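Moving on, here comes chain A:
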Amino acid sequence: MVDLVYFQLLSAALFVIGMYGVLARRSAVLIVMSIELMLNAVNINLIAAASHLGYRSVGEAFTNFDGQIIAIFVITVAAAELGLALAIILRIYRNRGSVNVDEVDLMKW
Partner candidate 1 sequence: MPGLTANLQLLTPEFALAGLALLVLAVDLVVPQNRKNLLGWLSIAGLLGLIALSLKMLWGENETLYGGLLAVDAFSLFFKIFFLGLGIFIILSSMDYVEKNLTSRGEFYGLILFSILGMNVMAQSRELLTAYISLELLSFCLYVLAAYARNEAKSNEAGLKYIIIGAFSSAVLLYGVSMVYSTLGVTQFASISAALANPGDVSPALWVGMALILVGLGFKLAAVPFHMWAPDVYEGAPFPVTAYLAIGSKAAAFALVLRLFAEGFLPAVDQWRIVVAVMAAITMLTGNLVALAQHNIKRLMAYSSVGQVGIILTGVAALSADSILPASGVMLYLVGYSLTNMLVFAGLISFFNMTGREDISAFRGLADGQPFLAATIAIGLFSLGGMPIFAGFTVKFYLFTALASQGLLWLAGLAIFSSLISLYYYLQVIRQMYIRPVEEVAEAIAGEDVYVPTGPEVSTSPLILIVQSVTLVGVFWVGVYPAPFLTVIDAASHAILPGL
Partner candidate 2 sequence: MENFDQIALALIIFIPLAGAIAAMFMPADRQKDVWYFAIVVAGLCFALSLYIFLRYDYGAGGFQFQDSYKWLPAPVDINLSLAVDGISALLILLNGIILLGGVLISQNIVYRPRDFFVLLLALGAGVFGTFAVRDLFFLFFFYELAVLPMYLLIGVWGSSTDFRTFFRAKEYAATKLFLFLVAGSVLVWIGILAVYMGAAESGFPTFSMETLGRLAEAGQLSEEFQTWVFPLFMVGFGVLAGMWPFHTWSPDGHVSAPTAVSMLHAGVLMKLGAYGIIRVGMVIVPEGAENWMPVLITLGTVNVLYGAVSAMSQTDLKYIIGYSSVSHMGYVLMGIATLDRIGVGGAVLQMFSHGIMTALMFLLVGAIYDRTHTRDISVLKGLFSRMGVTGFFFAIAGLASMGLPGLSGFIAEFMVFTGAFRTYLPLAVLAVIGAALTAVYILRLLALTFLGESDARWEHLTDASPVEKAVGGAFVLIMIFVGVWPEPLLRLINVSVDALPGV
């Protein structure tokens, strides 16, 4: 079967891309999207690891579900987080007609 390392590399790449998005984007919405990307990287990592660990002991039944469980939770939480974030971004848009985080700096220093 495919070695775990490749999955990990993939998730790492995805995670870093998400990170880059957070840093590079100026639109709040896109930033949130990039965060979702990072979370999905986490999921890949988890599930890969879980399946790998699950088959570690050959011949036995699939034993280690933790990864998948965590992934499911993460997806749920991510969804909630997304909703919350969008709500707040909406407020911002209402109040100042833009979601550009460059302009959101009333408070600094």
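Just so we're on the same page, a residue touches a chain if its C-beta (ideal position, glycine included) is under 8 Å from a C-beta of that chain, and two chains touch if they have at least 3 such contacts; residues count from 1.
The set was built so that all candidates are chains of the complex that A comes from, given by their letters.
Because the structure is predicted, anything quoted here is derived from the model rather than measured.
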item	value
Touching candidate for chain A, same complex, options 1 or 2	1
Complex interface listing, chain A residues touching candidate 1	4, 8, 11, 15, 18, 22, 28, 31-32, 35, 38-39, 41-42, 45-46, 48-50, 52-53, 56, 64, 66-67, 69-70, 73-74, 77, 80-81, 84-85, 88-89, 91-92, 95-96, 101, 104-109
